[in-house]
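Of the protein chains in this complex, all but one are displayed in their positions.
Read from first to last, the chains carry the letters A and B; within each, the first residue is number 1.
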Amino acid sequence: MSGVLIVAEHLQGRLRDVTRELVTAAGGLGGPLTVAVIARDPGPLAEAVNLSGVDEIVTVRVDSEEFEVDSSQAALEALVAERRPDVTLLGFTVNSMSFGPAVAAKLECGFASDVFGIAREGESIVATRAFYGSKVQAELEFPAGSPVILLLRPTAWSPAEGPGQATVTELQVSPRTARSRHLEFVEAPPSDVDITTSDFLLSIGRGIGERENIEQFAALAEKMGATLSVSRPIVDAGWMPSARQVGQSGKTVKPKVYLAFGISGAVQHLAGMKTSGTIIAINTDPEAAIFDVAHYGAVIDLFSVADELEKLF
Amino acid sequence: MKAVVCVKQVRTLGDEVEFTSDQRDVDPDFVELAVNEWDTYAVEEALRVKEAAGDGEVVVVTVGGDEAEEALRRCLAMGADRAIRIESVTSDVADPFTTARALAAVVGPEAPDLVFAGVQSSDSVQAATGTMLAELLDLPRVAVVTRLAYDHAGKRATVQRELEGGLIDVVEVDTPALLTIQTGINEPRYATLRAIKQANQQEIAVIDGSSDGAPAYRVRRMFVPPRGEGAEPLGDTPAVVAQRIAEIVKARLS
Partner (left out) sequence: MPATRQVFIGLSPPEIMAWYGLIVVSTAVFVWGASRLVMKYRRGRPEQLDHPWKRLEQMVETVFSHRWITRRDRLAGAGHVLVFYGFLLLFAGTAILGLDSDFTVPLFHWHFWQGGFFLGYKLVLDVAGLMLLAGLCTLATNRWIRRPERLDYQRPLPAVGDRDRSLYRLGDRVFVSTLVLLAVTGFLLEGLALAQARPSWAGWSPVGWVLMKLFILIGLDGSSAGVAHHAVWWIHGLAALSFVASIPFTKAVHMLAGPANVAVCNAQAGKELPGLPPDAEPSEVGYAFITDLSWKHLLSLDACTKCGKCTAACPAAAAGYPLSPRDLILDLREYAEGALGAHSALSLRPHDDPNQSVLGHPVRPETVWSCTQCMACVEICPVGIEHVPIINQMRRQLVEQGNMDALLQSTLETVYTSGNSFGEAKRKRGRWTDELAFGVKNIRKEPAELLWFVGDYASFDPRNQRVSRALAEILQHAGVDFGLLFDAERTAGCDVRRAGEEGLYATLAEENVKAISACEFQRIFSSDPHSYHTLKNEYPSFGGVWTVLHHSELLLELIESGRITPAVRLGYRVTYHDPCTLGRYNGVYDPPRRVLEAIGVDLHEMPRNRDNSLCCGAGGGRIWMKEQRVAGTRRVSEQRIDEAVEIGALDYFVVACPKDMTMYSDAVKTSGHEGEIEVRELAELVLESLGLPPVGEREAVSAATP
């Protein structure tokens, strides 16, 4: 049987956006589209995933309320064995990383992750992904005759919308001993700042150099009426709380104006802000990836621009 | 307590690149080599587990050619006890499946209590080799670990893993297990050149990494992506740039 299988991704009872994006991606491949919902209570999630373009929804009940590696892997192995899809799509997410590649290894499938382009060429699939820090891209092909498992880059496709008319079936999967157990979640420490609601973000990255320089930009942000946000290295260094982090492992933001100082534009960061209204990037590196998504840019020293801006506000 | 750390010598490109004649990979002349950043955190974490346990062994393994030994020496200089290099099997861009199979053949017989790998490598960003290796060794695994508390006697570890959005998932995993380590989990110690040079005297076991089995993928074509229009330049001097920014901000927010 041919067709595409998608594994729905969910967290704390809610369907994650990446699943809808996978539906859009699958649409370009043709053939029947099946979405698998692996959860303790798949019902509501199955409804949420019943989108235009989805032909079938298969639910698999598992014991654990939250994501758990062994049961997810067992479920996927059973699904692939039973449904035999040409292509299985998962999101390139922290959870999928834990079992997607494992299933590929076990069932000897073709595999690639962080894919942002897929196409069917006759019988085979061609995937496009980046290498070497996003400086180059490559087209990949997969061993003939084997199913392919791909982890797709979040936000590379737009989310599918509109209701569908998928049939819902259930698949029984014999439980596998869980060798790891979810204990609890720890929320990021609450903060009085919610960067996702601000219209204007002034964002700083590694390019600001030393911790002491944060103050200058924080003051500038206040003067300009912006909320200060940061990229990952600033949080990793312990200089700012993660509540201010923009990016895949931080917050996704969509302000009217996103003014970035000293941010190079790593893929994970861009994923968190590239849909902003107007993006202005200031960086001393002309090759910085952020200039690819920015509407306006300048290759110039950040501090001299900041000094000048201070005079204007 | 024995920990095995899988490290990778990654390739970094400058702002210029040319491709090999078959257009399937980057010309090595344009490539600089370095230890994968995630792996330095993994080695550091393994060293800390060993230090906390009081004794034990940290073994570092890599798949690569001669030039990959530099990465191993760096790890030995940090304090790893032994290093093994598995001779590269493919001239193609290394795919996670091939790498994982080569690693499994060596890591398995070592019978470690913990296997560490970086979450991903900075050049391939597949984030898959660790998980595939765990599957081939039939080890439980946790991906994207940001904190580790290892209970050797109880044969389990309590870890924190970082989900998207900053949410932390606290997981308990049976050991032996494989953990993929995220940056920021610790501060990797500095390896002095003196220590690196002395590590040059240490023997590195070289093992032939032949394996059958299809790769995960094959690169058909590699290319520099066409740049979009790019950002509109704002100006040459700080004063002009600042003025333009102010105008744009005022216009957009009104």
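Observations on the structure shown:
To be clear about the criterion, a residue touches a chain if its C-beta (ideal position, glycine included) is under 8 Å from a C-beta of that chain, and two chains touch if they have at least 3 such contacts.
All of these numbers come straight from a predicted model, not from anything done at the bench.
In the complete complex, the residue from B:M1, B:A53 or B:A195 that touches the missing chain is B:A195.
Within subunit A, the residues in touch with the undisplayed chain are 210-212, 237. Hidden from this view is one chain, which touches subunit B at 14, 16, 32-34, 187, 189-190, 192-198.
Note that only the chains that are shown with their structure count from here on.
Once the centre of each chain is set as its mean CA position, subunit A and subunit B turn out to be 20 Å apart.
Within the complex formed with subunit B, the subunit A residues making contact are 11, 66-67, 69-70, 92-95, 97-106, 108, 110-114, 126-127, 130-133, 135-143, 146, 151, 179-188, 199-200, 224-225, 235-236, 242-243, 245, 248-251, 256-257, 259, 267, 277-282, 286-287, 291-292, 294-298, 300-301, 304-305, 307-309, 311-313.
Of all residues in subunit B, those touching subunit A in their complex are 11-13, 15, 17, 24, 26, 93, 95-97, 100, 119, 122-129, 131-132, 134-136, 140-144, 158, 160-174, 177, 180, 183-184, 213-225, 227-228, 230-239, 241-246, 248-249, 252-253.
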